[in-house]
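A single protein chain has been omitted from the complex, and every remaining protein chain is retained in its original position.
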Amino acid sequence: MSETLVKPSEASPLQRAVGGALRSREIAVFAVLVVLIVVATVKSNSFLFGGDGWRDLLVTPAILLVLAAGQTMVIVTRNVDLSVGSTLGLTAYLTGRLFVDQPSLPIVVVFLIGIAFGGLLGLVNGILVAGFRVPALVITLGTLYIYRGVFLEWAGSDRINPSDMPSGFLSLGTKQILTIPVLTIIALLVIAAVGYYLHTARGGREMYAIGSDPDAATLYGLAVTKRVVWAFVICGALAGLAGVFYAARYGTISSGAGRNLELEAVAAAVIGGVAIFGGSGTVWGAAIGAFLLVTIDRVLPILGIPDFWQRAVVGALIIGAIVLDRVLSARQERALIEARDR
Amino acid sequence: MSMTTIDEAVNERTYADYSRPLLWRVFMTREFAIIALLVLVYFYAYGNVANFDGPLTLYYLFLDMAPIMLIALPMTLVIITGEIDLSVASIMGLTSVMLGIGYHDFGLSMPLAIVLALVVGTVCGAINGFLVAYVGLPSLAVTIGSMALFRGIAVGLLGTEAITDFDEKWTDLATQRIGGDSSYPVILIAFVVLAIAFAILLHFSTFGRGVYEIGLNDQTARFTGVKVERTKFCLFLLAGVVSGFAGIFYTLRYGSARGDNAEFYELQVIAAVLLGGVSIFGGRGALHGVIAGVLLIGVVSSALRLENVSTNITNIVIGGLLVLSVISGSVLSSVSNLRQRRAARARAPVKASHRSGQPDDGEKAASE
Amino acid sequence: ASIGLTACGGDDDGGSGGSGGDGGGDITFLPKNLGNPYFDASTTGGEKAADEFGGSIEEVGPDQATPDSQVSFINTAAQQGVGALVVSANDPTAICDALNEARDAGVKVVTFDSDTDPECRDVFVSQADAEGIAKKQVELIAEQIGESGEIAILSAAANATNQNEWIKLMEEDLAANYPDIELVDTVYGDDDDQKSFDQTAALLSKHPNLKGIVSPTTVGIAAAARYLSTSEYKGKVALTGLGTPNQMREFVKDGTVTEFALWNPEDLGYLAAYTANALIEGDISGEEGDSFEAGDLGSYKVGADNVVVLGEPFVFSKKNIDDFDF
């Protein structure tokens, strides 16, 4: 997605590859991530090699990875979904309730119900936003309140405890295949699927088009409403999946589940180079952004920075990422103008 | 057809000032709808909710809503220019901490600590404003970042501590009532002064006209000589200062400076502003609607709390109001569009059945 | 109008339920936040007590444990003119003014579980005296790790009054009596499952030699136990603290946790309700030396600083855990 803008003949292929890579947001963020992990490991071996280090490194971001993938899809269409945290909480609780009330349900079915339920909540968002042509920010801010209110009202003080859920399900939270945690594998599959869709499917490319210029999209005769509704449905469904993940990983679901995750999901996408006004960015970028956000949280204490400062670092990182983006695109623009002058 | 020369034509044409009668202009607005709803809910609660008519209700309502009412003022202007500021609650948290540190750790006198806190709020606003207006970054993304940054600094500075040993004189001031025993806390004086100032700024000043123009069409605004960047910068700065002031009030009211003070207030402020009829796309909205929006949220929460209804239901009600308020606008306008189209079609019916009946004058020269 | 009537009717019920004046006998429970099983248990206890003495209990609360959100509920209680407010404070100072205003409005204020500054309430019903709680936890962890090695504390919110006091007392106790035990870190899980869970993980990776974790909060100990039970540290790193039997049962049985402590939160709520009732009825004024009957729990005396102490913390282990359900 990071094609160079200068005419191809003007740079050698090597220059182009190097230049492209350096300009690529994904690679820059990935480099930061790697440096972070290396530094943390040097400081404390167990971060990577000790006991659960490797597993935790991979499994902790799983939930945010899934959320960021969905959020990317919505942002690409020039919308935003602030209700994902509430959707996650609601679905996580639903998952727990299902195990309590229908202990015989197979785990796969619970996964499917969670996804479907999240999708349903996303559908509500999508219909409100695309159907009534009103700003997503306002609508999903409203449903953030509503979904969480419904969740809390339903759950009350009821808390789902690990003992309420089958151990087969809970072990998903830690189970590893070839040392890679199952949840991470699922999250990566989701990323791959969403990325594949956005990159190579008609619908995906149309989502970019819609985000790039909604008016032009209408002129082209694209099914704007349908695509936007879909983006919200997928985002909701992924938040639902993340809810099931949450239940499996944390075992305990209380009213706080998923609170404030929405802004983290948006932040992950923004750090990963997804333009907040749609039309550009990749789900890989968002995934790396999510990985980075979560890992920073875990690394800072190891580096001796009190965890009170974590959020400040995250904030600085987000702002840095947007400024970097602007600097890069300004440089490209200048290159283009100069190319035209010749 | 001919145009009279510039100098003569002064009284050629006369224009009415308004196309609609005064009453129509007053009552048929989003703002009035919200005010009407507020009055309705207030009197319903007054008559039907036990203890709502008590002397404490309004006092607590104003105290609780004061920070939101205050920040809603600059936020209205920010949103009218088409931007948004998500970092206001974090600025409150940071100024709260700075007040505590200034007073307790630096040993400043209270007025000096307050000045320090206000300066910090101003700097925060300036950072947002610089990034949005002069660097040209999207405010949604910038303020998501600065929200985390400012909050992070606040929490980082104070860690686990809470500074509580504020001078009684000052903490009492925050909760004092006007005239000693009325239902109105003194913070209302500050609010009224600020509200008047912001109303003049937005509705009766050249600056305010520019604010609307930027929201409706920033290109035209630029061509007209509006300083788009400077205006946006000033508004973020104002949002920072007022958030700082709200943070100080908050700290004194609770007598406790903590990093996590006022967390999540930003969404409430934005919800109130949008409920008050301000368009998230910018260019539309008025301060009286916004104030009514904030008070509506306050009255609804207060009444529901008195009924021992849980916060969750309150949140559902507020979320529902928010969604309805935007959707209703869109539904109304699409209905009126549809009606207009129907009317147009009725005037000139589509002649679908008309088929090559008459000689075709478009045909006569067609070369084939 | 019909709603108005029922609302007013509710008011009347309150009046008839109590004995002294307007709305007496109405008790409002205000826990740190709703959705916390510990406080569910205490409210259940309160309701049981109210059934016995014929009052009514209403539970209200914020959905997050922040002080400012508690204040508006205190204000509401003052407006409603309830008989007594039973509150577990999120912040010792921030809710002080509001509590005093409520008291000015005639509301009796009982704090329980987590206290405010003493001048803001009538009586504090303490689950056990702080020293007892701190000592018990130190004793448990010392026993489990063999009196030497690194330990860490996983607390709730950084500002929680009771937590911080216990932590301070634990530090003193450790320094005085257990020279070989080193407290290497204190982290805060904010009584949030996810955060406590992730904090546990971070603790373990940061301190490879850690031998034990003390979590003096029910949410924290459960989250930590859940993490340990799925990690290689299970059985190697000791975990103790304050937890509820229902949340900990699984981990006690699978060996992640051997022993932990807690008082019975139901009894705590029960006692707090009786204390509140005694204040409303005027049986006690809350001064040191007053004594009153608390139903099944017997007779209690108000101690120094107007504190009523429930009793010693109770230690749960594999042997007895199945006898409890809360």
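As written, the chains take the letters A, B and C, and residue 1 is the first residue of each chain.
The rule is simple: a contact is a pair of C-beta atoms (placed from the backbone, for glycine too) under 8 Å apart; a residue touches a chain by one contact, two chains touch by 3 or more.
The working rule: contacts and distances are computed from a predicted model.
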For the chain that's not shown, choose its UniProt protein name out of "Nitrogenase iron-molybdenum cofactor biosynthesis protein NifE", "Dihydroorotate oxidase", "Sugar ABC transporter ATP-binding protein" or "NADH-quinone oxidoreductase subunit K".
"Sugar ABC transporter ATP-binding protein"
Chains in view that touch the one left out, judged over the entire complex
A, B
Cross-chain touch to the chain not pictured, restricted to A:Arg205, A:Arg259 or A:Arg326, is A:Arg205
Considering the complete complex, identify which of B:Tyr212, B:Phe233 or B:Tyr265 is in touch with the unshown chain.
B:Tyr212
Taking the full complex into account, find the residue in B:Met28, B:Leu112, B:Ile178 or B:Ile200 that is in contact with the omitted chain.
B:Ile200
Listed in rising order, the chain B residues that touch the chain left out are 1-6, 9-20, 200, 204-207, 209, 212-213, 216-217, 219-225, 227, 283, 341, 344-345, 347-352, 354, 356, 359-368
Write the list of chain A residues that the hidden chain touches.
3-5, 7-8, 200-202, 205-206, 208-209, 211-213, 215-223, 275, 279-280, 332-333, 336-338, 340-341
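Methods note: only the chains that are shown with their structure count from here on.
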Averaged over CA atoms, how far is the centre of chain A from the centre of chain C? Could you give it in whole Å?
37
Centre-of-Cα separation between chain B and chain A, whole angstrom
30
Residue list for chain A, restricted to those that touch at least two other chains:
152
Mind pulling the chain C residues that touch 2 or more other chains?
34, 63
Mind pulling up the chain B residues that touch chain A in the complex?
84, 86, 131, 135-138, 140-142, 144-153, 155-156, 159, 259, 264, 267, 270-271, 274, 280-281, 310-316, 318-323, 326-327, 329-331
Complex contact set, residues of chain B against chain C:
47-52, 54, 56-57, 60, 63-64, 159-162, 164, 171, 175, 250, 253-256, 258, 260-263, 301-302, 305-308, 310-312
Contact set on chain C toward chain B in their complex:
1, 3-4, 7-8, 10-11, 34, 58, 60-63, 66-69, 71-73, 75-76, 78-81, 91-97, 105, 158-159, 164, 188
